[in-house]
Structures are given as structure tokens and as C-alpha cells.
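What follows is a single structure, written as C-alpha cells, with notes after it.
Presenting chain A:
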Amino acid sequence: MRRQRILLVLAVALVAVAGMVLPASAQNVKLAIVAEITGGGAPVGAMWRDGVSLAVEDINKKGGILGRRLETFLMDTQSDPPTSVAVMRRAINEHPFAILGTVYSSSTVANMDIARQAGVPQITGSESVLITQKGNPNIFLTSFTQQIGFAKLVRWVAEDLKAEKIALIYVNNAFGRGGREMFLKFLKDRGKSVVADLSTEPQQADFTAELTRVRASGATHLMIYSHEEENARLMIQLRKLGLAVEPVGDNLCAQTTIDPGGEAMNGAKCHVPMTAASPVPSMLDVGRRFQEKYGRVPDHNGFKAYIGTHMVKAAVERVGAFDQAKVRDCLHNNLFTAAEEPGLLMDVYVDDKGDTDRGSFIVQVKNRKSEVIKVVGMLGGPYTKRACR
Partner candidate 1 sequence: MPLLEIRQLSKHFFHLSALSHVSLSVEPGELLGLIGPNGSGKTTLFNCVTGVLRPSRGHVFYQGEDITKLTADAVYHRGISRTFQLIQLFPEMTVLENLLMAAQERTGTLFTRLLRRDETEETDRALKLVEYLGLSGVKDNLAANLSYGQQKLLDFGMALMPDPQVILLDEPMAGVNPTMIKALVTHIQDLNARGYTFVVIEHNMEVVMSLCRRIVVLSQGEKIAEGTPAEIHDNADVMDAYFGS
Partner candidate 2 sequence: MTDVLQLFVAGVSIGAIYAMAAIGFVLLWQTSNTINFAQGEFVVLPAFLMVLFWTVFRLPFAAALLATLVVSTLLLGLLVKAVLVERLLKMGVLPLVIATIGLSMLIRYSLQQFWTPLALPFPALFSRAPIRVGEVIFTREELMNVLFAALVIGALQLAIRRTKLGWAMQAVAQNRNLAAVLGINVSRLVGLTFMLNAALTAVAAILVAPVYLVKYDIGIGIGLKAFYAAIIGGFNQIRGALLGGLLVGLVETYSAAYISNQFRDAFALIMLIGVLLLKPEGLWGIKEEWM
Partner candidate 3 sequence: MALLEVHDIHAGYGKMEILHGVTLKVEPGQIVSIIGPNGAGKSTVFKTIFGLLPVQQGRVLFAGEEVTNRSPEVLLRRGMTFVPQGRNVFPLMTVEENLLLGAYIRKRSPELLAEVERVYETFPILREKRKDRAGDLSGGQQQMLEMGRSLLLQPRLILLDEPTLGLAPLVFKEIFRIIEGLRKRGQTILMVEQNAAKALEISDYAYVLELGKNRYEGSGEAIRNDGRVKRLYLGR
């Protein structure tokens, strides 16, 4: 009896050791998706995961990168920073070539040093300025930070909409606060300020208190910056109260806001980094295929993930080898064009901090769909391409 048990334990141990020693398929290149699959960030994480998966499928269909196929594995952060640190370490144990994620800024700030220490390039969906302020040479954004995004947004609000009396409603967490700081800063740069500055809670259901204060402020424009379903609830109540303000925002026009918000969303205008309704044909195509495959219209997070995966591809191909350090160098201060890598969808410039500059769109919601009413150029530039070999 006892001997049998010992033998059993030995056998199990042997199998375990063998599992560790035997190399995984050497041909494939592994990418780690570290995202908010459960918890409060689940909608965001689902988009991110599907965006990466679609990109990987597309890349593999076209023969992979430098002839090697991609494979992904998924790590769930539960939308919890300590857990994200744990799973990031776990992801690194699998020796991925690059890490795609996380989207929540509080998680990214907590886990990005780990990827940096391991020398694995990290492409994040976060937009907080906190991330690029740290001087981490290993982190890359696929979209704008709030710094660049809000510079473009405020430029549009001030110059195109000629808004004078602007009220701001934001969600009181790292995401919303970051946007608020930038919004106020760029307004201030133009000598302006908001007439009402109102915080809301995540998962808040009733916004009458905030909206009555907006009404009292006499604002003509209302900047709304919260999570998708809160945006939708807010818009429904705004329409109900019949407030005579023009709602503007960023993720306000995401399809994930429009779907639950319904009719109330019509008329909202946004500055968005990317959209399924884009006039860019490749972007439209990705949006269509995403919807076919996953049954929902991709929001900016879906596109961000798709583009982020292709940023890895573009950089590797420009370097000509799977060399993490060189790829990292190559991604800094460099311009990648959609002509060279169609999967990037648009030309993108990555600066020395890992922040990106890119064209973007002004959209308006009509008939529960966002329609592009204007294409906005890059914030800076012109930028030049740099060889990396």
C-alpha cells in the first residue's frame, strides 16, 4: 500500500518535471494577452482579447511574422492590480515575445515594471498619462494617452464647436480623473475653464443631481467622460430632462455605449481615435469581420488591440529578427505607415516615451450608429521613418 503510494507520487513528479523541461513548439511565437476578463473591466477586457485574437488570426493567415506563426495565451487580471501583478509574472514565465495588455491604468502602472525587468515589450491599452510619465522604455501605448487625445479633443471643442460654456462630468477613478486633468489643462492653455466640474461614481445609476447642476451652470456643451454603461444611463437621463446642452465626449460614441443607450445617444459628438464607422477601408473591413466573428461591433479597445498586435509585427519586420531589445528600440521615435503594414490601419508615430500620435475622427451618433463627420490629422509631425536593422 505504502510503496504504491510512493511510486504514484514519484510518477506524478516525473511527469511534472518532464512537462517543464520539454520545450514548447519552437516554431511558434508566443504573445501574452493580459487583460481584464472578469471583474469591473470585463467589457473592456473582452474587446481587447478579441481584438488581439482577430489580429493574430489575420497575421497567421498571411504567413505569420518572418515566417513564424503566432500563438497567444490569456491571463485574467480580475480587474485587480495585485492579481495583475501576479498574472504578469506568470505570463513572463511562459517566455512570450511581447505582452498585450493591460487596459486598466491602475493595473498597468502596477505591473509594467515586471515586464520591463524581464525585457518583454509591453503594448498596453491604457491611456493614463501616469504610464508614460514613469520613463519606462518598455511600455507602448496603442492609442493616445489622455495627453494627446485630449489635446486633440479640446482643439476640436474649442475651434470647431466654438464652445464657450462647457460643463464636465467625469467618473471619479483613475481613468476619469486623468481625463479631467488633461481636459482642464488644455482648456486652461487656451485661457478657458469649465462652468461645472462634476464627479460621479463608477456604477452610478441616477445622474439627476449632476444634471441639475449642469443646467444651473448654463452650459452649452457637456463633456461626458465615464465608462460605457454609465455614459448610456447619463445620456438617457439627459434626454429625459431635456437639457439644452450638446453632449461631447470620447468613448461616449463607442458602440458599447450606443447599444444600451439607444435613441438617447443620437446627436452625441465625439473625438475618437478609431471607429468601426471609419472612412478608412481597412478599418471598416476589420470592424465588419470583428462583428461577424464575435457578434458585436468593436469599440476603440478592440481596434487598439488589433493595431497593437500589428505594431509588434511591423517593428519585428523592420528589425528583421525576433530580438526584443531591438524591437523596443525600433518602436521608439519611429513612424510606421499603413502602406507598409496594412494591419496598422492608419499611420502611427510612437514617441520616445511610448506614446502614439495618429490621425483620428470626429463622429456623431445618428440612428444609433456613429458616423464620421470629420477626419483629424496627427497632433504633431511631420514625422519620419527610421530604419532599425
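Per the selection procedure, all candidates are chains of the complex that A comes from, given by their letters.
The criterion applied here is as follows: a contact is a pair of C-beta atoms (placed from the backbone, for glycine too) under 8 Å apart; a residue touches a chain by one contact, two chains touch by 3 or more; residues count from 1.
Worth saying up front: this structure is predicted, and the values here are computed from it rather than measured.
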Statement: Answering which of 1, 2 or 3 touches chain A in this complex, the right candidate is 2
- prompt: Which of the residues in chain A end up touching candidate 2 in this complex?
  reply: 38, 40, 42-43, 45-46, 172, 198-201, 203-206, 208-210, 212-213, 215-216, 228-229, 232-233, 236, 239-242, 256, 259-262, 296
